[in-house]
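Left out: one protein chain. Kept in place: all the others.
Chain IDs A, B and C follow the sequence of writing; residue 1 opens each chain.
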Amino acid sequence: MKHISLTIDGIEVITTPGRTILEAAAEAGIRIPTLCYDPRLEPYGSCRVCLVEVEGQGRGFLPACATPADEDMVVRTDTEKLRGIRRTIIELLLSDHPNDCMTCESAGNCELQDLAYEYGVRKPRFQGEQHHHEAIVDNPIIERDYNKCVLCGRCVRICREVQGVGVYDFANRGFEAVPGTPYNRPLTETPCEFCGQCVSTCPTGAIVSIPSKGKGRSWQVRKVRTTCAYCGCGCQIDLHVRDGRIVDVSSPLMVGPGEGNHCAKGRYGYGFVHHSDRLTTPLVRKEGELVPATWEEALGLVADRISKAVKEQGPDSVAFLASARCTNEENYLFQKLARAVVGTNNVDHCARL
Amino acid sequence: MEKEGCSCNRSFVPPEDLSPLEDIVERYRGERGALISVFHEIQQTYGYLDEGIMGELAKKLGYQLSHLYGLATFYTQFRLKPIGKHLIRICHGTACHVRNVREVTEEAKRFLNIVPGETTEDMYFTLETVNCLGTCAIAPVLVVDGVYHGHMTPSKMKKLLEKMVKEGGREASGQD
Amino acid sequence: MARIETPADLEQYRLQLREKFGKYQYAVSVCGGTGCRAYDCINVFETLREIIDKKDMSHTVNLRLTGCQGFCEMGPLMFIHKNGIFYVRISPEAVERIVESSILGDEVVEELLYKSPADGRRIVHQQEIPFYNKQRRFLLAMNRDIDPLNIDDYIAKGGYGSLAWALFESSSEEIIDIIERAGLRGRGGAGFPTGRKWRIARQAPSPDGIKYVICNADEGDPGAYMDRSLLEGNPHQVIEGMTIGAYAIGASEGYVYVRHEYPLAVHHLLEALDQAREKGLLGKNILGSGLDFDIKVSVGGGAFVCGEETGLIASIEGKRGMPRPRPPYPANYGLWGRPTNINNVETWQNVPLILQMGADEYAKIGTEKSKGTKIFSLVGKINNTGLVEVPMGITLREIVYEIGGGIPRGKAFKAVQTGGPSGGCIPAHLLDIPVDFERLQEVGSMMGSGGMIVMDENTCMVDIARYFMEFLTHESCGKCVPCRLGTKRMLEILTKICDGQGTNENLEALESLAADIKASSLCALGGTSPNPVLTTLRYFRDEYEEHIVNKRCPAGICQALITLRIDPDTCTGCGACLKICPVEAISGEKKQPHSIDPEVCIRCKLCISRCPKEAIYTE
Partner (left out) sequence: MTNSLEDLEQAACILVIGSNTTEAHPIVGLRIKKAVMKNDCKLIVAEPRRIRLCYYADQWIRQMPGTDVALLNGMMNVILSEGLADEEFIRERTEGFEEFKKIIEQYPPERATEICGVRPEEIRRAARTFASAPSAAIVYAMGITQHSHGVDNVISLANLAMLTGNVGKVGAGVNPLRGQNNVQGACDMGCLPNVFPGYQAVTDSQAREKFERAWGVERLPETPGLTLMEMTDAASRGEVEVLYIMGENPVISDPDVAHLKEALEGLNFLVVQDIFLTETAAYADVVLPAASFAEKEGTFTNTDRRVQRVRKAVEPPGEAREDSWIIAQVAARMGYNMGDISAPSVMEEIAGLTPSYAGISYRRLEELGELRWPCPSPDHPGTPILHVEKFTRGKGKFSPVEYRPPAEVPDDEYPLILTTGRVLLHYHTGSMTRRVQALHELDPENQVWVNPADAGRLGIQSGEEVGVESRRAAIKVRAKVTERVPKGIVFIPFHFGESPANALTNTALDPVAKIPELKVAAVRIIAGPDKDKLSFVRA
């Protein structure tokens, strides 16, 4: 494939045709701030935070997320003028944003907060009308508070472009524009699949997950990368752990089969891990009742009864049913137990169900 | 496409009757991107874009309802609520503005006791302001049920409304 | 008559038509533009027809209801071709007399003639009226002479000749060369060279060979109605222009995107398309050339931003008309992802004209970089409102004072606003600049689509800036931050100033915000939105300061800064003001001078309009 070379902040960058300036810069390790960008979505160019200067361009400022890198382009990403524009944009956004980072669910995981921090915006120069929408809690999973919305359209776009469902669109226009469901119907009365993709892409606290609310700030949780426990897609997920409990799940962007996308089960189906129904001790049936027992007792009983059956009826009087939900290693050991220890090929699992 | 753009005909079909909708959908079937025209026709037939009608339309055309709603709320021509028997649209273009159309609008507001975008309680008048009707030479201008009235003044506005009230046999909601 | 199969057929048909029209003894045009319709011109026309019919003269009088003839201020208008008599402000009752004296006879009905406000002289012929005689009506002239609902009129006048020439005597490359050499620039906005635009679209690859041409008739600028009048009055010239463009670019389909607010234009256009198709001038194998091209009409839904090319495309596709970042430009990736060329109505109308005149002849009109004529809608505080077509390079002063006849009631000229919400207000000391793309931009405004709103001493420039910002805030699609929130914040600052709560810091904030919005908005709507504020700040800063420092609105417009008073000497105590006051701010005994309580008064000025004695004034 042909390569193109361009100059970004004085560095010569080689990239493949079709890449945007943003992507080319990222390849060269140059970070350009963004707000409406999500690599899963088509470029949108609405927030104007990623504007860069391109030499020889009419107005001079182009959105890095939506502009293809071109041969011999000379790009600057961090000039005084650009910083000024970015600061103004952040100030404008904050002029219509509740200043409640203290209690906002997304504090620490908020792209607007990060931008305000990076550009040192404490208090916006501009004051004026602010939105006062009621927070919408019309289902047990997704809460929407459009006072925190920056109109990046990521929820609208991910639901349409990636999920192909299109629960949301913008309503109205200009200052009155707001994303939402048609006729403000509750999500439960739309085709919503509760995948939480809108939550995952929302750069602020406008759309948050209800089950994880108040359970832990981003810096208070440890993220453990693992594979989803549900269907066979094998999506990679990050379990958010705080105080020994899973408090949330997210999907690492552009990693694994899901590439950062997830479904309702993968994203919200973690509650069973800490459910009070979990078995916490071996149980042994005594006088018809299952009663708690020690491991020693339970394991001894299992080994004895298997050994007895083998001795009396032969190894094929024992059968093993493995699990499509246990790990490879466990299943390997399980069939090894059947074959090598007990001596039977009576081992199967629920693959067919 | 309808050749008559005029919306003087104000007898609307109730939204329960889906047969005109079916006709409209049939006429535009296979025409790419014709949604805005479809909306215009629905509005002309039903008077506004009723939620139930839009739901049916989404099903018939295979669109997400959200898309239709987003579209309908983007364009100022579309109404999501029923309008009155008479539609008064006052131009707020630049020419009308510099010729003090604001005072004409004030008179209409006063007389009808509603603000632009609203309909009188008895569903008789709907008042709207529009950006520019493109008849700037006769500014200030307004359109009542498709008929243009130029060089408007507050008193001409009042006379016009009084005449409409009288002809329609409606009790005036405004004073004097 | 059936399809016209060859260029020779077309010429043949034209000769037939001319012969047919030549048989009429008289030709009369009644203006049927939207402006005149508001003054009941239809009734005038119908009355005229009845009389002609009654007199059994329909074979001798060729009666036309035409598109807009421009002089809307004076409507309804009538032009009698035989003797060139031009009547204004005709009522149906006057028609009989006109027929008797000026159509059957050669006499003039004096009181229906245009009366010069300068000297009170009555003027018989259109060409002698100052409004008309400074104009060069290359495009608009046709509006007077044809019935837009009858393709034969257009053909008889040479219509579709340029198309025939293009298809048979020229190549598509050559056409683009001609347009380039003629120096045609887009009439809708910043004046991008049309030929170059066509060339890019011609060269752009299309995945399936399909390309589009679009006519932008979403004339959204408030105060502008040139495109409406052209489409209403002469739709075929747009069709012809688009077909030539399609041939040059390689497009097979066209769209006219027209505002829903223009029902008459839509009606005339649809009719014209049908007639053109019937004649074989549109559709499959046009004039036997092998060119297939057809045009659809897409009606807008009311969104100013759809005048922006990518917003317009989204709208035709049935989406919210939200612009998207460019590149890719529509010339490469436009409607349904195919190369697409968009020009506005006036630009398309220039195309047949250029082919007819020849590039060199056309290029003689205008200035070095701005060629041809430009149509303006001359409106606002001006005596002769209407549509004017002038050569590029004419000065603003000529337009305002010679064509427009100056400011009514002897008031002082303050500014002329051009370019719509993207443009700016040009003050009196710049009245002598020539009207061309570059010069208008230099002074902070722009050509735009052609709105020209004249303002006098009673126009408040802060209020005008606020007006445009309100317009833009309302019309912002809401997609990009600087436009959505920036215009809103600017509007709020301007409102504060108008309300007498402004500070000097507000002016700084306005200026810096304006600069950032200009630099960072996604589309041209946002990018140019600060212009009205910037130009008024540049030329009328003192007015802003008056509002801020002295809490005064010199023009007497800003409600919070004025007080309404009743002159006790003039007031007769009739009580009209008292009755209309919506807040009961007026009191007074019958037959005694009334007074207004400034604490209660909301300055709606309704009382001023109601006072028979003009006793109420602002200060």
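Brief remarks follow.
Note that in this section a residue touches a chain if its C-beta (ideal position, glycine included) is under 8 Å from a C-beta of that chain, and two chains touch if they have at least 3 such contacts.
Because the structure is a prediction, the values reported are computed rather than measured.
Put simply, the hidden chain is in touch with A once you look at the whole complex. Here the missing chain is touched by one residue of A:26, A:107, A:137 or A:284, and it is A:284. Note on the undisplayed chain: of the listed residues A:60, A:84, A:108 or A:315, the one touching it is A:315.
Remark: the residues of chain A touching the chain excluded from display are 139-141, 161-164, 188, 191, 193-195, 210-211, 222, 224-236, 239, 241, 244-246, 255-258, 261-266, 268-275, 277-285, 290, 293, 295, 298-307, 309, 313, 315-353.
Just so we're on the same page, only the chains that are shown with their structure count from here on.
Chains B-C form the pair joined by the most contacting C-beta pairs. For this pair, chain A with chain B, the centres built from the Cα atoms lie 45 Å apart. Note on chain placement: the centre of chain A and the centre of chain C lie 52 Å apart, centres being C-alpha means. For chain C, the set of residues that touch two or more other chains comprises 303, 320, 474-475, 477. Residue positions of chain A touching 2 or more other chains, listed in rising order: 169-170, 172-173.
Only residues 43-49, 51, 59-63, 66-68, 81, 84-85, 88-89, 92-93, 95-96, 125-126, 128-129, 150-151, 153, 169-170, 172-177 of chain A touch chain C when the two sit together in their complex.
Residues 51, 54, 64-70, 73-74 of chain B touch chain A in their complex.
The touching residues of chain C, counted against chain A in their complex, run 303, 305, 320, 324-325, 327, 473-482, 484-489, 492, 509, 512-513, 516, 519-522, 527.
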